[in-house]
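This view holds just a subset of the chains, kept in their places.
Letters A and B mark the chains as written, and numbering starts fresh at 1 in each.
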């Protein structure tokens, strides 16, 4: 077997994982302490009660569920790739939240820094970019490749976030641009570099869903959908802005469901709904309203943004994804371009329109446009470079015919169900016990 | 094929969905603004902190999970109807929360109104009625019929809620009467009008669960069960009343589990537990304690109500549902009469007893009885009229033999599982990659 397809992870994977974890512990030892009350009061001089952080913690937990259950189960739609989807998602997020804490803290403080619930929210956010990119390469990469991607992508993400927020002083409260568009285009760039002609000769046998895998994926969809208002409002200014972000996201998502269902039915020749659209396009409203979630765009404005995002996302799945795969040689397993990429760009554009209409005075049209541009630019450049590193044939990526198959990297049970089907009768109680 | 069974949804469904969504956006544009801090302070003159709404938001999110994951997965118990259960549940709720916001706001304010977390809680509540009714007709209706039912049922619901709360001034904090009993009897009335003799000749092949569909349904059961204290307390007066509602619901549900399990075993001839009872009757305690959740009925009183509800619900599933289907010609797919109908009525009666015993002075026995009566009355009348509209043979309802089958309205994968079963060995790593 060629070296490049030696998928035996023994030693290779454990050594990388353990070295990374030891590095994290050492770096945390040097740089990271608790944000305790004393520092809290000193910094903010607020009259907040000592345990006021619990309010923010509830929002954090919603986001935490989105990251681990939401993203994890959303990707279980493939019939033979559920273990990897939910398991490697967990691995990526667990490493990413440690590394994200470090990168964001060091960039903002340049020395020892002190962490609390807000850092945990930002750490979870930074993992989201990698999980989005993971969706683009799902089924075609090894766990080692994903660990490397975590380190590289979060470094680029943190740099771009710093650029957008601190230098351009643009606003992107729900992170449409700096997380969703960034993660999608980063992942597409990686997928483009890692393109395998062999996978597109015909549709891969494993690249399809099963009835129950589609239901598992809906667990992910729903937890993402329900908790998205928390995602878009968690780091908003306390008070009105946070309240507005919750209300806008709630209604944008609701409107998006209606248009996603409508267009899913419209584009199929017999008017049937397609689970791929329902699992993904119903979430586009949360992405697209992100950047202007805390602006006074009014509920109907949020609904308009959500409606458009639902339509664009379904059309993307139907018409754009096939073109990407064949013409651009970019194969996007989960269609992250339709769920995160296009709606993220819509989010950036919507914020420019919102500024033009006077919905906020915290930013300018130029700064918002610059933020969108740098997010896309750093994503694509970072993704291309990352793709080149991942292409080095030593990371154990799976051969074409074993793509989208858990059994390459996981012990897999040989039966799929309880097999009650093969019994005449499930009732064994009349059987005699062993003597 | 007769027009009435043209289940091709192309154009029919998208046009209805898009028109409804556009109407919502236009109506929101005219009527709905944000409840911002200034108005908040002006109305309440309270010393609450600006971000105090986050406490209420945590309760909202619990209810949101009940509506989307709870109701959605509870109905996935049918072996071939999981996509519709969780998908159409989402569609209904997404439209219903927009329409519920409008109906409740316009009824209470008659002009432009301002929304916040409390409106979102009430909007989610109003969708619950339709989701309950959906359970009665599950598998026998088209998505277009459900969109129409959302519009009609929430209008009737909002009128009855206004009547009960503002005119009768009855109390129904956990909505046993105005949501649960209302939704159940509305749905039963619709199911009665839409009755199909063909479905009852023999039990339909598709109208049964599979091993894994029953496990998916337990996801719904558990999230409903766990978050029910939030449902029953969310709109209670802050402080003691809200606290009491949480405690009462917690213990009522716990007691209900024991009696539901006990009676499930008791009514089966070999003492076996029945998943239908465990999935549904364990929740009856949450319904039944609803109306008097915030009254001083004491924890043991709540447990008594929960215990009774668990017993009644199991007996309803065992003995009443078959009678309804054969004698009354009302076929109730999910048994909503046993989970929401009977326990809702018990809730109303319990509140009358509680008032008689002096557990509250906020209402009178007569007002509680009137509230129960009007809720049942408007539900049945509203359901009959809605049923007649839904019976018009243009909405694409499925023919008898395709009931309870996702493939009428959904693209369905042809395989059900990962098929590892058919491999001798899940390990493919010794295979050669494509050259």
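Keep in mind that, in the parts below, a contact is a pair of C-beta atoms (placed from the backbone, for glycine too) under 8 Å apart; a residue touches a chain by one contact, two chains touch by 3 or more.
Note that the coordinates shown come from a computational prediction; the quantities given were computed from them, not determined experimentally.
Assembly remark, whole complex in this entry with 2 chains visible in place, copy number of the identical chain is 3.
Keep in mind that, in the parts below, only the chains that are shown with their structure count from here on.
Distance from the chain A centre to the chain B centre is 31 Å, each centre being the mean of its Cα atoms. If you check the complex, the residues on chain B that touch chain A are 8-14, 17-18, 20-21, 24-26, 28-29, 32-37, 49-51, 53-55, 57-58, 61, 64-65, 68-69, 72-73, 76, 82-83, 86-87, 90-91, 94-95, 97-98, 115-117, 120, 143, 211-212, 216, 219, 270, 409-413, 415-421, 423, 425-429, 431-434. Listing the residues of chain A that touch chain B in their complex gives 1-2, 5, 7-8, 48, 55-56, 58-59, 62, 79-80, 82, 198, 208-215, 218-219, 222-223, 225-227, 230, 238-240, 242-244, 246-247, 250-251, 253-255, 257-259, 261-263, 265-266, 268-275, 278, 282, 296, 298-300, 303-304, 307, 399-402, 405, 407-408, 411-418, 420, 427, 429.
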